[in-house]
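Of the protein chains in this complex, all but one are displayed in their positions.
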Amino acid sequence: MKLPRLLLPLFGLLAAVATATPAYDFYICANINRNYVIGSKIVTTNGIFQRTDEGGWRHFGYNDTSITAVAFDPRDRNVIYTTALNGLWRSLDGGATWRICNGWDMTEGREVAVDPNAPDHVYVAFTDGIAVSTDRAQTLVRREHGLPERGKFTQTIKVDHTRAGRVLAGCEVGIFLTEDGAQNWRRVHATTDTVNDLQQSPHDPKVWVAATQSAGALISRDGGLTWTPFSGVPTERALYNVTFDVTNPDRLAIGSWAHGVLTTEDGGKTWTSRNAGLPENPRVWRVGVDPAGRLYASVFQETLFHSDDFGRTWHPNDLAGSLVNYFFTLPKAAN
Amino acid sequence: MKASHFFRSAPALLLAVTLSAQPSFEGPAPVVTSVPAEDQRLAAYHARVDEVLQWRAGRVDLNNIPGTMDMASISILLTLGRDIEACNERVLQMMAEPGTGPFWMFPAVCVAFTGRELLSPEARASIREAWRTTRQLRGDTENHWVMYYASLYLMSELYPNEPAETWYTGRSSEENLAEAREWLIHWMDTTTTVGQGEFNTTHYIGEYAIPMLFMATWAKDPAMKQRGRMMLDWMFAELAAVSLNGVLRGPNARSDEGSVIERWNALASYFSWLLFGNTPAPQHYGGWGLYFAPMAKNYVLPEVIHRIAVERDGDYVQRDRARTRRFWRYSDVLSPPVYKTNYLRHDYAVGSTQGIVNDVIQAHVWDVTWREEDPRGKHPTMFSLHPHSSGRMMQAQFATHPEPMPVGVTFEGKPSYDSPDKVLGGSPYEKVFQDLDTVIALYDIAPGERFEHINGFFSKDLCDLTEDASGWIFARGGNAYLAYRPLAPYHWIPYLHYKGGWAKVRDDLGGQVLTSPHLKNGTIVQAAGADEFESFEAFKAAMRALPLEFKLEPVPSVRFTTLRGKNVAFTYGETPVVDGVPLDYAKWKLFEGPYLNAEVGGRKLTVTHGRLQRVLDFNTLTIKDSVRE
Amino acid sequence: MKKLIIPFLLLAVLVSAQPSFTGPMLAPPADTRPDTLRRAYHTRVDETLDWYLNAVDAAKPLTREQALVKLVRGQDATAVSQRIIELLSVPQSGDMFWMFPWTAMAFTGRDQLSPEARAAIREAWRTYFPMRGDTENHWVMYYASLFLMTELYPDDPGETWFNGKSSAENHAEAKGFLLHWMDLATTIGQGEFNATHYIGEYAIPMLYLAAWAEDPAMRQRGRMMLDLLMAELADNSLHGVLRGPNARTDDTSVLERWNALATYFSWAMYGHTPPPSGYGGWGIYFAVAAHHYQPPPLFHLIATDREFDREQHDHKRSRRRWRYSDVEMMPVYKTGYIRRDYAVGSYQGGVTDPIQAHVWDVTWREDDPRGVHNTMFSVHPHASARVLQMYFTEYPDWMIDLLASQGKPSYGVADKILGCSPYEQVFQDLDTVIALYAIAPGENFQRVNGFFSRNLRDVTEDASGWIFARGGNAYLAYRPLAPYTWDDLLGYRQLPRGDSGYVWERFRPEGPVDRILVSPHANNGTIVQAASADEFESFEAFQAAIRALPLEFTLEPRPTVKFTTLRGKKVAFTYGETPVVNGRPVDYARWKLFEGPHLNAELGSRKITISHGRQHRVLDFNTVTTSDYVTP
Partner (left out) sequence: MKKKYPAIPLLLILTGLLAGATPVHDLYLFGAVNIAGRVAGSRDVAKNGVYGRQADGSFAHRGINYPAMLTGSFDPRDSQVFHVAALCGVMTTTDGGHTWRIGTRWDMTEPKSVMVDPNAPDTVYAALPDGLGVSTDRGHSWSRHENGLPERGKYTQVVTVDRTQAGRVFAGSETGIYLTEDAAHNWRRVFPAVDTVTDIRQSPHDPKHWLAVSQSAGALVSRDGGLTWTPLTGIPDQQALYNVAFDPTRAGRIAIASWSLGLLTSEDDGATWVFRNDGLPEKHHVWRAAVDPDNGRLYAAIDGGALYGSDDFGRTWRSLGMEDSRIQSLVFVPCAQR
């Protein structure tokens, strides 16, 4: 599937939402092979799916049950990065062929992020630290100066799309910031358990939110320098991820195994549990909002649900039995 | 994708094909007390290999190729040089939808190499193509990586000089070969300096031995071939030294619900049967054992190792160091050291670690296991444990969220992980000390843990089980006398047996579990040989007379004079003291005992038995065999 | 004088599957991974065993070999037991050649034979009195067999053994000799080095020790000595064919270099040349235990890798001398230069073994060496009772007659091409050999014979004095230093007389005949220079190059040569003096036990390193240790 090269800054294009044909491409990384374990036979197709205009899901790339995140080179949609069990994979031809970018000294990539202002730079979160590439992942080098020797399990990494080299990472012992392309890291918020997700607001680059395992959800209004908890969000159970609604600055959603889906429509002042219509014992693995404001929730051992009323009512989707590890939005590729 | 599994029930291709010769796993238990003369020793080994090859080849039905030919049987037929056309046909079928992951990779390598001259060009091309089209998951566990990288190494050597786009990795043959070689050397370096990660595994021994046999046979680079051969010696020397009459017992870095109780019923017994001939082969040769057979004749078990397994002159203590699985989180050390103690006697063996969580799944910390003439179906073991199920501990060693794994693994070959009456697994709240055939296990379970009790396993095969007024529970196991002292009140629940990790149902075969619902707890076990006492009563009297003081608050603490006259003082969380001298873990060697010796960091193992000695020196890749005049 | 020659038991038996010795020429397998090599090796061993089994004729009683092979295969133990009792019910003979076959029978059958058959074998070691012999290989067979039988029956008193010594005494004595022999071989070198036939008489006993010795040290020593023998065979053979120098060979295989028992071992071990017919007769006794041995892949590479030229210098020793010598054993300085198309080998001349020695030759590669006399050399035909007395405890005058009757017909004849002489001194530098002769007056015979094979092509006696010829893909230049004539080399045909005595007659074989250059001059010399055809435009170009080589020589008062070799070496060599190369005299004192790309050992070290590329095996007899290692 060869995509034409498109050189557009990612978010600058937030034109009004076209209800008819969406102005965005919407991707998920999903494992559909229930209870897969190394050695059992894969009977389904897993990996990256792109939503089709008809609302279905089209798989591309390898059949890999372990893909945890995906990112694209903003300049060329054919350059795709995915993190997975083996580490970081890269495709230069839209997913037809791939290359493993790390050796044996890195494994189990958790998330990958491309610096929109320095698109050759790729940042990867690993179970034992952070690696960076400055050559489109042809080579990968650990850059962990400032991370603690123990406690640098990194679940999430996001690049501040306002300034090259400014990156936030969610680790076992807190949120870490670099402003020099990962030459140096410093902790900006301490936690005792893993920071599971970091998101930069598509509406106000200064606004960042985080979902953590035992410190609830956090918000920063100064570009991630300081963080304060959302009071309305419970802290004792793990929050798996958090997402903005690209169509409405006041709407956010949180996914959690224990709490299911939590949403706010007032910028986080109040949060409501939106599990009615989902299977009981919600076990939400991941939430996402597509560019049309549709809210998705992937439920463990169930399927992918979507809601067009931001969680009040839910509908099972046709990606039955899927477990979505990642939602990703990109402006529509001009073909 | 999270936890690995290995011992699936043997591939379901086994048809009731009539068999002329009775396979060993149905025959009588071998009685072996000495190693036969060298020529007969090798001939007997080859005969056992041939038995496996013929057994599996006998099960192939050419009228039902898809139903009876897996990659094991294809490799075996190629090794025997027969039914080549059927092999070609089946290879093409299987490569049409290649599997992924290490458990597909090494069987595919086995077919590629056993068929490198016999398979048709199309069949060989189809195997090669699968390595372009199918992304191979590398897995998250040490044994996965050994299989993954040995397979990638060999395929890259078999097809050198091929560009990146012809490999699923997107890397050239040379890049793949270099990466594989580097990791294999790194793994061997780690294993020969600070110890095996998955030590004494009852099933995953096959996932190390088979790839190493393939390297020792097919690696072109002489250094890697030599390394494969040396690692085989290293692993089988350890199996020989810590098996009791061919049966591997605890401690095991990894075991499973079936073999932690029915100690013989494990793939390790296949290797004991094949190499030492001193225990029955497991059913269908353990399934995976079939992949060791095709090239088995290219490995000659050194006589010194064979003698260690079969000819023990007297009781002996073997102290070794191993390491835990690496901790991604919640640990100051990536791979903390495991201090193993094994005491082997004729009638029983006692083994333990210091009570660390070496692996969050399927670990087994300590037990007393007694000898059974025919171990099949027997549960010849006794131990206690804290049944620990914790999402946090899963997160320590797996890149996962806290909630999914405790339940998830129960569908992935670890059915008992989250069961209160489980008998498999380690716990951060268990500390163990062993001196010869005395084990003291202390527990200080944090409130709020999933299960706030300890379980003690009492086998169906115990005789004269009596709860003595003294507080000791006495029993006889085989020719061993056992005394189990629970340090807190308890009650009995029935023991329900899982035949193996993939068993769906639990069988009531007898036996019971002592369960003691108290956070601060402890177990003392003392074993002895029946021949040491006039009678069982005499043993009981001796046990009652042993000075014992213990308290559970604020933390469990024991002062006990063992049956062997050692004064042991052991408090939870503190270093045990024996005869006034605190145990010095710092001086614990990589291997130390009458048969195996190695310094930590030395990369050199000396294997000795009588006048025979083999030295495996990874510094110079030297295997040195010498005989004292 | 009990000189030994192995009576070739050419068993005329019908054959079903085509044995390799009648099959097509073999090429070494391309894939040298251990599983391929292992399977090929065991297939060849089984072929040898099957050849004997297929020859079993229900109507005829089993031969000893057939009985043994049946035991190896675990077949018909009852019939074999019965046959063994029959075989042993008559007076025995064969001496040490009886001992190791019956040792093999005893061990192979120890769990299969009936008690009566086992008792019959044991009894034969009381009633039959085998000779120990007077030669090194006899003793190795004798004592290895005695060592093993006294392990099998460890506590028997003296009267139950033929020699009146108890099991313990015999065992200690056998061990004493075996250690002494291994000591000699690993300090100053093999006595019967590169023996084209007697390699079997060393390899078979060592294999039996390696397979059946209970004492782990002796078992390991047996394996180590077998390793050494097979590694040396690999190193010294040209595509599987062992060539000179040979401490011992015979009239046939000194010419038809492939036709020797050593070729059985090359075939069995490395599979790159056809085995001799009937697997050399004795091959079966190796095959019956060969499944307990596995030649390391390293040896296979040494045997088959002929990519680059290689020089090997080894130190050997002569047979021990009883008389007429200041030293018990003359040191032998052996040189080998092996290339893809030919090999040149020699030792410094003099008498290593008075019978069946072969001092030097150039041997070229043949695509199929069977029946080809692919060699060239010269020799002083020497027959001397005194030299015989040096090595044998016999009276002087009658031995020469006797030798002919003991299977060595060519000892006492002038046109002989087998043997060595105290009046020959040889120097070799790479593929140049200079042999100088100063035959003492009165010595038999006052001439030098140069062997010119019937398989040579374009033999031309050039005006320059050189004789040029082509052998296979090799160019040869032979320079006789004294006048000569040509004779046809007549063959020997054995006439049937008596059971154990040989009587021979000379006959002229049909077809092209080998010739000998006869130079009837006491002071004499030969220079041979070899080259590969690929090194020259044409044969003429080679000839021109040879003619251009500076050469001065005189024969009086003693032969002396100054010659610049084809490889540009300035060699000065005078009979009785140390050769000088490019101005520096050869320093024999620094000659190592083994020195070359594949085999290395210091004199006196008892430690031999066998290498190919990064793979090494060290045999250390000081500590009875075998080490395999790989260099980065």
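All chains are identified by letter, namely A, B and C, in their written order; residue positions are counted from 1 within each chain.
Convention: a contact is a pair of C-beta atoms (placed from the backbone, for glycine too) under 8 Å apart; a residue touches a chain by one contact, two chains touch by 3 or more.
Just so it is clear, the model here is predicted, and its values are computed rather than measured.
Enquirer: When the whole complex is taken into account, which chains on show are touched by the absent chain?
Expert: Hidden chain, whole complex, touched shown chains: C.
Enquirer: Can you work out which residue in C:D35, C:D50 or C:D95 touches the chain that's missing from view?
Expert: From the options C:D35, C:D50 or C:D95, the contact with the absent chain belongs to C:D95.
Enquirer: In the complete assembly, which of C:D46, C:D76, C:D134 or C:E443 touches the absent chain?
Expert: C:D134
Enquirer: Sort through C:W398, C:W486, C:F507 or C:Y588 and give me the one touching the missing partner chain.
Expert: For the chain that is not drawn, the touching residue is C:W398.
Enquirer: Just one of C:G164, C:G371 or C:P483 touches the chain that is missing; which is it?
Expert: C:G164
Enquirer: Take the complete complex as the reference. Which residues in chain C touch the chain that isn't displayed?
Expert: 2-7, 91, 93-98, 127, 129, 131-135, 138-139, 143, 158-159, 162-165, 173-174, 176-177, 180, 320, 322-328, 389, 393, 395-398, 402, 405-407, 498-503
Just so it is clear, only the chains that are shown with their structure count from here on.
Enquirer: Distance-wise, how many Å sit between the C-alpha centres of chain B and chain C, to the nearest whole number?
Expert: Each chain's C-alpha centroid was found; their separation is 52 Å.
Enquirer: Round to the nearest whole Å and give the separation of the Cα centres of chain A and chain C.
Expert: 77
Enquirer: What is the distance, in whole Å, between the centres of chain A and chain B, each centre taken as the mean of its C-alpha atoms?
Expert: The mean C-alpha positions of chain A and chain B differ by 39 Å.
Enquirer: Can you tell me which positions in chain B touch chain A when the two form their complex?
Expert: 1-6, 8, 99-104, 134-141, 144-145, 149, 164-165, 168-171, 179-180, 182-183, 186, 328-334, 395, 399, 401-404, 408, 411-413
Enquirer: Quick one: which bits of chain B touch chain C in the complex? Just the residue numbers, please.
Expert: Contacts found on chain B: 37-40, 42-43, 46, 113-114, 116-117, 216-218, 220, 222-223, 225-226, 295, 297-298, 300, 303, 610-612, 617, 620-629.
Enquirer: Mind pulling up the chain C residues that touch chain B in the complex?
Expert: Residues 31, 33-36, 38, 107, 111, 211-214, 216-217, 219-220, 289, 291-292, 294, 613-615, 620, 623-632 of chain C touch chain B in their complex.
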